[in-house]
Structure formats: C-alpha cells, structure tokens
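The complex appears here minus one protein chain, its other protein chains still in place.
So, chain A:
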C-alpha cells in the first residue's frame, strides 16, 4: 500500500464494496454452503466417500479428458486465432462469429448431435469404425465433446493479443536475420503465452465441470466412462446430499489447486 498512487477515477471503497458483495452473493456464499454441508460428514466418512474406487476412476477420467480437450484447443485454437487475425479471406467474419456458437448452443443439444454423428452407426463414427476406432462411448468421445464445448476460450483469449502484435515486429526480427521458427519461438510465443495459459485454464476448468454434453456421448459405464459430475447426480438421486457435496468439494479443491498452479506459472512467465 506504500506505493499506492491516487488513480484518475476515484472510488476505491465503493468499487471494492461492490466487488465483495457481488462475489459473496454469486461465489462465496454458494461455495461456503457447499463446504458447510460436507461438515455433516466426519473426516473418516468424507475420506470414505472420496476414496471409493469409482470416485477415483471418475476423478482421473474427468480431469484427464478435460486436460486433453484444453490441450487440443490450445493448439487448434491458437491456429484458428492466427488465421482469423493474420489473413483476410472471404467468409472470415462468418467463421469468426461461428467460434462462439458452442457457447450459445444448449450443451445437451451438442451432446446428442455429436453422439449421433460419432456413434458406431453414425456418419463419422462408421468411418472411424472401419479403421477400428471407437469414438462415442469411450474417453475419446468425452474429450471430443469437451473440445467442442470449450473451443471459444483459447481462440478468444489469444486473438486480441495476437492482433496487438504488429506485423512490423515480425518483419523486424526477420530483417535482423531470424528464421521463421526463431521468430515464432522468441518473438510470438513469449507474447502469447500468458493469454494462452488463461485460455487453457478456462477451457480446462469448464471441461472438468461439464455435464450436459458429455452425458450422452460418454456411455456412463462405471469405472470406465463415468464422469465426476454424473457421480454427483447419482448421489443426489439417492437423496444422499452430503455424499454429493463431498464429491463437489473434492472437485473444487482439485480444480482450485490446478488453477492456482497455472496462475503461478503465468506470473513466472510474465516476470522473468
């Protein structure tokens, strides 16, 4: 606080007050209630719920599929952003608008459509089956659904940063003798990485909690293709509210640790 300088627009107290009230109502109170509900369980019971083999299998599945979906979007999403920013071609505006569609579509609709396409008898699924690949009802199908749902995150975070890097910077690097790969490695990548990480983290977090689109394509086989949010629904259907919140808390804690790690990584990159 010693270095605090008066900002141009005053009102620190007021804005901080708004922030706190807003965050409390939307985030802190619901999450607090979640934690409070789990205290109905003793530690031993809590450990018993979250260490059940099915919960652990689902935990691994949910986090690994979300991770791979975020990674795929990290690569393809960057590519998409690159194409949209650096080239002009007919239909660019339309493609740009299409990127956000996965957000607008009800996720259940996306899930049913993807399943119909990628099921063994579906249009694409039957082609994949010819080469011995099963997509729907496997972890691959779950990753596919998550990739679809989280597509906009990386594109939309990387796009504005990319647009802010003037083409001249690349040209200058080239004039100084840098090869294209060196330009990418030493000029573009460092500038993009923080935004990219943000997009990756958002996609990952969204993927972990996704229910609607996954549930149709997953097949939901216990120990194999059962995601954590489904296990929460299963507990609720047995009126086991505390068991459901225990899994919810587990998901929150693991997600929080991972997001915190990504944030720290980001800070290290930004301040070398």
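By definition in this document, contacts are C-beta pairs under 8 Å (C-beta built on N, C-alpha and C of every residue); 3 or more make two chains touch, one makes a residue touch a chain; residues count from 1.
Note that contacts and distances are computed from a predicted model.
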Hidden subunit of the complex - UniProt protein name among "Sulfate transport system substrate-binding protein", "Ferredoxin reductase", "Gluconate 2-dehydrogenase subunit 3 family protein" or "Molybdopterin-dependent oxidoreductase": "Sulfate transport system substrate-binding protein"
Sole contact to the chain not displayed, among A:46, A:63 or A:137: A:137
Touch criterion as defined above, residue of A:115, A:157, A:198 or A:255 at the omitted chain: A:115
Contact residue for the chain not shown (choose from A:77, A:219 or A:248): A:219
Which residue of A:77, A:152, A:199 or A:243 touches the chain not shown here: A:243
Chain not shown, touching residues in chain A: 53-54, 112, 115-116, 119-122, 136-137, 215-216, 219-223, 230, 233-240, 243
